[in-house]
Every structure is written in structure tokens, then in C-alpha cells.
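One structure, pasted below without further comment.
Only a single protein chain was left out; the remaining protein chains are all shown in position.
Then we have subunit A:
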Amino acid sequence: MASESIVVFAQFQSAVDEGFWHRFSSLKLNKLGIDDSPIPITGFYAPCSHPQVSNHLTLLAESLPSESNEQSSTAATSGGNRNRCPVPGILYNTNTIESFHALDKKSLLKAEAKKIWDDIHTGKAVEDSAVLSRFLLISFADLKKWTFHYWFAFPALVLDPPATLVDLRRASQYFSLEEAKSVSAACNEWRNSSLTADVPFFLVCVDPNSLATVKHIKDWETCQSDGNKLLFGFYDPCHLPNNPGWPLRNFLALISVRWNLKSVRFLCYRENRGFADLGLSLVGEALITVPQGWRDHQCLPNAVGWEQNKGRQVSRCISLAKSMDPTRLAISAADLNLKLMRWRALPSLNLNALSSMKCLLLGAGTLGCQVARMLMAWGVRKITLVDNGRVAMSNPLRQSLYTLDDCLNGGEYKATAAVKSLGRIFPAVDAEGVVMAIPMPGHPVPSQEEDNVLEDCRRLHDLVDSHDAVFLLTDTRESRWLPTLLCANTNKITITAALGFDSFLVMRHGAGPFSSNDERQRLGCYFCSDVVAPIDSTANRTLDQQCTVTRPGLAPIASALAVELLVGILHHPQGIFADGELANSSNSGSCEQPLGVLPHQIRGSLSQFSQMTLVGQSSNSCTACSSTVVSEYQERGMEFIIQAINHPTYLEDLTGLTELMKSASSFQLDWDNDDDDDDCIEI
């Protein structure tokens, strides 16, 4: 007949909630391991509730069996409600992507179709009709990349020849007004009763008086009376006006096999806002030609049902790295913390500058460990630590990156142990350790060592060059000389921290001597202080004595101040060229930065619980940062360094410091007039 066409069913659509993959990953990691036997799962669906969007068969966290050790070999159908009709399914998860693609989809589909076929013939499908919508899921969970490849199949027994469609229209157009009212009421009752709300297949009987009742399909016999209209109803997830949903396929198969009906009137039940919607619901009539052999249980019909993905025959893939990868979660939590600071307290915080800054830490001891941690807390990700020592038994107490394990077997190299430790605290840190000693002036090296020392010097030069800020965190005065010179040469931000027994110094070095064209006075470095403020040296001399006997509270305080000082420099419009400010002063000229004042030097005393800020200008006689010294380095390079290392007084002679010290008693302390009046004595 020309007007007849086959029934075209709209395929089921799947939706997997993130929670399902989370729970599955956990199950795999904690319980299943490499076991890839099939897992019974439960899917959930509900009748369509939106005129433009079909409902899906959904998997949630609850779809999986729990992680406890109960054996659940049967389909664990967890409790449903009116919005979640449970449907049994099975999950085949493979351990590699290759085996995922190699799964025999044809036979897997056939196996599940057989279960439905068996349930129809044994009558189980009449008792528990949800089994008609049994589904299959294959997957490969990549728990390293947190991506999940998957593919659903909704097995449907194929009628051959296919069912033909005699009629299909809106339910509101099929029923009379009276009937429609009664049908809606009966359906709503079915949907509201906790006993039947999640039963997706049912019968609708309408008697000649337009009274409708909804019954369980096992009560089919009781609906057999003339004058009654009998419709086979089912929860239809599909919203389309011209196509019934997928569950009807196996429903027709059931009806044909069990009740041998050739003509089936069906109701595609759909809702709107929780109530039966007969305008959206469809009523149709299908004609079935029972295929040869269908009465025979042994003869399994063909099945179709692999879900198409946007019209293509491919599996789907979802990436949940953002919400599952612990490293990513740690990163976003850290970023959140800093963003909160910016939102709530400091809108001018430059988080990009912090995260892109490369910091070089010379020394991985009490100061180095704390500075590294503080830098990470501020969002600095690139940290290089230089230290040639090994972790000693006493270290873990005061050097916050080390534990007892690092001390065993002679002790790990500090630089290496520190990097590992930083990675354990924050996996996204880009930390590097360099095991190297810093060459020191006035400590002559035997000639056979000279090449190594030169190598170290060059290495240090390169390290300073490739970083943005350098922290001098060693425990001797001499070890700070070469780094200071190198930093002055390249005009790098340099922060020095030095500890005494109960006092500390934290300061930022001024700009290098050739860093700008204007003549203004630059701030001093660590060595300038020796010259410019000799009377301050009582506090000074007890620093850097290479003694490990310092009050434990000092290092954390000094380290914290050192890092805060760096952050201050970063946010100051003049950066390394910023003038030194004093605390508690009314700096009429300078406008206060959001982070507060930016001092040059901070000297603190634990015995007084006090702290003071100082400003010191650079000295032209400085053995580390004066133009004399830096230009010697620029001209003669390593030769100059070796000379400084090997000859105890070379530097002092070069800068005229020796002369200066001789006339120290008659030296006028005049800040503004600090020209190089002295003769340079050439050697």
C-alpha cells in the first residue's frame, strides 16, 4: 500500500554523568585493578519531558556497584523513582585502547540481544519489563590521561520484515476529550505511585464509557473485552512528532512472541513539567508480520543498536583531566588562592609576573628551604637551587624541605633533595637542583683544581644570566662576593639574607653600576655596607659566621622578609631602581605602593623583637659592585676572577679599599659626596 511505511524508531541517546567516571576510576584503582570481566551496571531514564529535547539513558555514580566487597554478579538494579527508571546494563571495560577497538562488537551485541530474547520467551520480560531496554557499554578508561573512550549499544531485535506504520498522531488527536482526560489522570496516577512510577511499560485500557485504567502488562488477559480500547504504553524518551522511541522495538517483539498480535496500538508516553502531555505523546498503530522462526526460542533474530555518534559509527571520548587529575586540581587550587588575594585585598597584584619569574637560590639550607616555600606560596613556579652540601642529620629540624629519609646513607645532595621535596608539595613546580660550590675570594685553589673552579664560575655566570632574581642565602660572607658581582654585571634583582645568632639582615642590592645612563646614586649591595657604614658593623660582624648556631626563629623570619621584599620590587614601577624607603616615615615625595613601603635593608633583632629599615648608598670602593670591579670583570673575565680568588687582598687593593681603611679614622661620612677621590692603586 502506497500510504504504508515502516516504523522508524528514534535511537536511544546516552548521557554519562561525570560522577560515573569518577566512581568507575575509583573502582578500577581500588578494587578491580586489571580485572576486565564485565560489570553489571544500571542505567536510568525517564519519559521525555521537553518538546524539543529528547531524554537520555543516563549513567550516574549510582549506576555502578559499590566498592564494598559484596559480590554482585546479578544486575544491581538500584532504586529508581519517577525520574529515574532503572534499566539493567553491562559494562565491558578494557585495559588498553587497542583491546577497546578490538572488541567484537557484533558478538557482544548478539549476546545482550540473546538475553532480551530469553527474557521474552521465559516471561521474565513481562514481570520486569525494564529488561526490554537492556543495554551494553564498552569502554576504555585511561587513568593516566583521565580520558574515557566509550560506546553504547541499545540492542533491538530486528523484525524481518519490519513493522509497518498504519497510523501515528498526537495522542490528543486520537482520544476524545473525555478519554484524554481519563487517560491523563490514569497515567499521572501510575507515575505518582512509588510502586509503578519506575515501571516503563504498561497497558492502557479505555472502556466504552471513556474511563481509562493503566495496568501492568502482566495483566494483559484481564484487558481482553470487546469495546475496550487497548493500547500498549511505554515511557518514550524521544520528543519527535513523527517517530516513536527505541523502547518500542523490543516491546513489539515481546507483544508478537507472547501474545501473537499482528496489529498493535501503542502509546508513546511523554510528559511536560511532571504531568502527562497528550499533545506531546503519540498514539500509533503498527502491523507486525511475525517472521519465520520467531516462535522458536532457539532461533535468535538479528539485532541492531550501536549508538551513532553525530551520525558517525565511532566511539565517543570524554576528557575529565580538569576535574580528576590531582596535579591539575592542585594547580587550580593554588591559583584560586592567589586570585582571592587579588580580588579581596590587592587588585593590583600581578600574578602573571610572579608565575613567570625565574628565581635562583644560592644555598639550600635554613634560608634556602624557607625562601623556596614562600616563593611557591606566591605563585612562583620556576625555582633553581644551588648547593654543594649533603643533608645532615641535624638539618631536617631547621631546613624545612628535608626529612629523615634524606639524611640516610650519607645524606642526599641538598639541591636534589630540595627539588624532590618541592615537587611533593606542589607537583607543577619547575624546580631544578645544581650541586655546585661557589668559588670564594681569598680562598686560593690548588692549580689542579683551577679548571673545575673556572667551570663553576662560568656555570654560575650562566645561572645568573638565565634567571630573573637571585637570592644569596649562603652562610659565609665570601661566598656572596662572586654572585654579587655577577648580578651587578647583569643588573639582576638580588636579595641577600644573612643570619647571626639572634639578628638578621635582609636587603636588596641596588642596580648595577652600568645599568642606567643617569648619574643618580644607586643603592648599595651587601659589601657596600661594609664600607659606607662602618659604625654599623657591630651588628654586621656577627653575621655570616658560618655557624649553625642561630636562634631557630630567625631563618623563617628572614626568609619570609626576603620573599616579601622581592614581591615588593616586582610591583614597584621602578623595580630594581626603586629608591629605598624607610618604615614609619612620612615620605612626602613617594606615593605608597599597594604593598606598602619598599625598604633597602631590614635589620632585625630577636633579642629585642625589633626590626628597623635602613638605606645605604653604593660605594665606589665596593669590592663587589663598584664600577671598577665590574669593568675589570667585563674586560678580563675569568682571569680576573681567578686572581681575586687566589690573592687575599687583591680586591681591596684594586678598589683602593686598603688605602681607605688606612685613613678610616679621618674619613668623613658624607652621603652625598661619596665621589671616588681616592687613587686607585694598580697592581
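Keep in mind that, in the parts below, a residue touches a chain if its C-beta (ideal position, glycine included) is under 8 Å from a C-beta of that chain, and two chains touch if they have at least 3 such contacts; residues count from 1.
The working rule: contacts and distances are computed from a predicted model.
Choosing from "Histidine-containing phosphotransfer protein", "Ubiquitin-like-conjugating enzyme ATG10", "Kynurenine--oxoglutarate transaminase 1" or "POP1 homolog, ribonuclease P/MRP subunit", the protein name stored in UniProt for the chain missing from the display reads "Ubiquitin-like-conjugating enzyme ATG10".
For the options A:31, A:50 or A:262, the residue in contact with the chain missing from this view is A:50.
Only one residue in the set A:99, A:192 or A:313 touches the chain that does not appear here, and it is A:313. Listed residues A:10, A:360, A:374 or A:644: the one in touch with the omitted chain is A:10. Considering the full assembly, A:340 is the residue among A:29, A:299, A:340 or A:583 that touches the omitted chain.
For subunit A, the residues touching the absent chain in the complete assembly are 6-11, 13, 15-20, 22, 50, 52-54, 56, 101, 105-106, 145, 147, 158-159, 162-163, 240, 243, 249, 273, 302, 304, 306, 308-311, 313-320, 322-323, 329, 332-333, 336, 339-340, 343-344.
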